[in-house]
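Below you'll find the structure, written out as structure tokens, and then a few comments.
Only one protein chain is missing from this complex, and each of the others stays in its spot.
Chain IDs A, B and C follow the sequence of writing; residue 1 opens each chain.
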Amino acid sequence: MMGGAWRRLKSDRYGMTGLFIVIVFSMVAVCVWSGLLGQGWSDVSGNRWESVSTTHWFGTNLLGQDILQRTLFGTATAFEVGLLVTFCSTLLGTVMGALAGWYSHGWLDEVILWLKGVLDSIPFYLFAAAVAFALQGIPWAMHLAMIITFWTTTARIIRGEVMRIKQREFIEAARAIGLPSIKIIFRHVLPNTFHVLLVQASIVFVAAINTEVILSFLGLGIQDGVSWGLMLAESSQEVLAGHFGNFVAAGTSLFVLLMGFNLLADALQDALDSRRATA
Amino acid sequence: MSCHALKVNDLSVWFETDSGRRQVVDHISFSINAGESTGLVGESGCGKTMTALAILGLLPTSGVGVSAASIEINGKDISSLNAAQRRAVLGRDIAMIFQQPGTALDPVFTIGHQISAVYRRHFGGSKKHLWQIMLDSLEAVGFSRAEKIASAYPHQLSGGMRQLAMIAMATVCNPVVIIADESTTALDNSTKSLILKQLERLQLQHKTAILLISHDLAMVRQSCRNVLVMYCGRLLERTDCQSLYSHAQHPYSAGLLSCIPQVSANRPPRISAIPGQVPSATDLPSGCHFAPRCIRVKPQCQQSVPHFDSEDDRAVACFRPLS
Amino acid sequence: MSTPTPPTKPPLLEVRNLSLSFHQQEQVAIDRVSFSITAGSTLGLVGASGAGKSSIARAIMRLIKPDSGEILFKGKNIFMMNSQQMMATRQRMQLVFQEPFTSLSPRRTIEQSLLEPLQHFAIGDTNSRQEKTRQIIQTVGLDHDVLRRYPHQLSSGQQQRIAIARALITSPDLLIADEAVASLDVSIQAQIIQLIQSLQEELGITLLFISHDLAVIRQIANDVAVMYQGQLLEQSPADTFFSKPNHPYSKTLLSFTNNKAPTSLPVENWRLDRGRTTAETTSNCVFARSCQVKMPICDQLEPASHQIQYRNQHPLGPHYVKCHLYEEVNTNDT
Partner (left out) sequence: MSVPYITSRLLYGIPLMLGVTFISFLLMVHFGPDKTYELIGKNPTEEQINEVRQSLGYDQPFLLRYGNYVKELLTLDLGLSDSSGEPVSSILIKTLPISLALVLPGFVLGNLLGMALGLLAAWYRGKWLDKLVMSASVVGMSVSFLVIIISLQILLCTPYGLNLFPVRGWQVHGLGSYFYYVTVPTLALVLVTLGYNTRFYRAIMADEIERDHIRTLRAYGAGPAELLFKHVLKNSLIPVLTRIMFSVPFVVVSGSLLLESYFGIPGIGLVTFNAITSGDQPILKAVVGLTGVLFVLALTINDMLYSVVDPRVSKS
């Protein structure tokens, strides 16, 4: 089944382009983490607002820091935020969604739905501000805010899938031989939500990177280190004076990576579509 | 016999796929006279529904190919009409009843609104007039409290009632031809036979021609005069119902008949089955498509396609027909 | 012709006064249903959709909990069993569903699906389990190479054979088939009926065969039970039922099958494909509204289930009818 999906993905030009982009960027991130790239992001290596040259490919910023180095380091930051938020919120969303769906219309489902409803009712940026307000000084406030709000969508999708799968006869067949619920969920229910999860995870990844930019601009984002969001926030002061280095470097990187993920998510959706897989 | 209610001439339907053409309807021709019912039988996946959708021109335009020499209703060719001209014919001269009564009607409009909209589209008229026409058609299919049904939404009716409402919608313009595609398959046996009775009664009244598509030979036997047997996109046998059941000529027809369990006071004989299964449209056997499952197969069957005489009243596409 | 079953033989499965309502939908699913199946015989449970047939199957498998009543398997009430006894009982009864495709777990190979019950009940070791799957695949008329495939790679007929194989792999005493041939094409349906018939002969399995189609029931069942709106209206040996049905509803069902349906009935009165809500009163006969031979008493009093006594005919088994018409005959006779 997965083989067929991979075959369909491979024949999708846009999807493969997306995958290529994502792989290139994640390799940059890995290089930054292992100390091969972007280590000079905070060094003052030139004068303020130097223009493009062979030593500074994208010029320098206000403080004379190399914009290329900062962009490369920002890639790693983007992946840190993306991976952490995606992993935690997907895990939380899957557990909550599976519980709510399996015990649908029970008290547990009601409680989870209520919690989801409450979290969905507070506009996200305000919620992030509130979390940052409550956790003053803690650098993970932004990540926490994203995880707390992003799991609800995953949970809603998984709940719906589980409720749909629960109706299927193969679940009744498993219950008829007395298989305990937990085994049924892990063996027969969750594997059938895998394709939905994969697509949803790539959407969450995009949302996380996108949100980091806005939160950084609002002063609620990354506390130490540098990110594309911080660079864009910086650039908003500079563009009026005609310094486009930060804006072009961070804006383009952000666009290309998000585009790559969006293309990949679309292609995954098509390739893993169960209706096409059964046809 | 000069003018048939419905005359289909050399109709083909195929899917364009990555792996090439998938022929789902393969050059079929048939005709139905006014006031007669013809059954189109065969197992699922043999092209029955595709035939119906192609006649009405309802197949999607991308990825699907349709060709026909002509499709005539009362002698008028509808296969060459443009979209707007075709819309003027659909519902007025030819109507279709679908398989799933649960989803075939729009859930957010009342039954009455949907039926009168069909009539208004083709003939217009005042609101009062439309309402009366609609009530008449509901009463004609057997509803005694038509007004109540008219103001109901589809979800408020049972499956059988929805299908009856669908029949009212099909008959409101008094069409020349009605195509019923597995219209009773989703219903209980009891509801099924009541609905067939209503359809037969309306047919007698209005001299409508009916193409009854079904996999259920028992049902076709009850309500049709002629029968077409279809397999893998081709017609294998055409005959009147009586002769099909007394002596079917094609081995496939005979096989299908022997598959039907019978209700009888004495314990019936053991059922017999056709071995194997319908091949997929991507992997059709050469020659006669039925040859691999046929008990009377001979070498010739796998090499060439047996001729099917499209003009004759009785025809069979077989090199070794049963008597 | 089957030999008459001696009345002393204890039934494999006995259902007593089973009742069940779906409170959320306010539907009466099962209303005081009692019947029994002797070992080795086949009971055909017939009725329109929504009559409660599937609910009975699910209650027997303990997939849903009835409101009241008892289900006895080999004389033991399954609701009183501890988990160990229940585990042993579950191994002895199995279920086959209507939809072949959704019966099989889509992301597991056929072999994994077949091995699951064996592993769960800890039957045999790894080798003997694999041997068993090969055997059972042959029993249902398929080749070994389907074991490595996934459900969506098989045709619906093959899928249903696999579903039957999975049900048979623990060598159960009771097999419940819930509309197991209803969604299949005629030629595939005939093949599956043939398969079930040969399984009956070779394995002597006891079968509860649920269907809305009397013609299919005629092929397979020794006894017939008719359900209507949650109640059991008639139960009799198949040969008796098909030659001389007693309950007016049974007669209607048979006449529909032979297409001798009455057309005079206003269609709003067809309540044949609808269930009964909990709000509706049960102080009358449930079939009274659609009955063609209704008497005044039918609207006032619910008939009891009576056993029909035969004088001349050799009884093939007990024959129960829940209708006022036969109450009178019976009281006159005794």
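Just so it is clear, a contact is a pair of C-beta atoms (placed from the backbone, for glycine too) under 8 Å apart; a residue touches a chain by one contact, two chains touch by 3 or more.
Source: prediction; values computed, not measured.
Contacts of the undisplayed chain with visible chains (whole complex): A, B. One chain is missing from the display, and on subunit A it is touched by residues 114-115, 117-127, 129-136, 206, 210, 213-214, 217-220, 229, 232-233, 235-236, 239-240, 242, 244, 247, 251, 254-255, 258-259, 262-263, 266. Listed by residue number, the positions of subunit B touching the unshown chain are 56, 58, 62-63, 84, 87-92, 95-96, 98, 100, 103-109, 117-118, 121-122, 153, 155, 166, 169.
Heads up, the rule we're going with is that only the chains that are shown with their structure count from here on.
Of the two chain pairs shown, B-C and A-C, the one joined by more C-beta contacts is B-C. Between subunit A and subunit C, the centres computed from C-alpha atoms are 51 Å apart.
Interface residues of subunit B facing subunit C in the complex, by the touch rule stated above, are 43-44, 141-145, 158-161, 164, 187-194, 196-198, 201, 215-218, 222, 255-256, 258-268, 270-275, 277-278. Residue ranges on subunit C touching subunit A, taken from their complex, read 24, 58, 61, 63, 86-87, 90-91, 94-95, 97-99, 101-108, 113, 116-117, 120-121, 150, 152, 163, 166, 170.
Residues of subunit A touching subunit C in their complex: 1, 105, 168-170, 172-179, 187-188, 191-192, 194, 274, 277-278.
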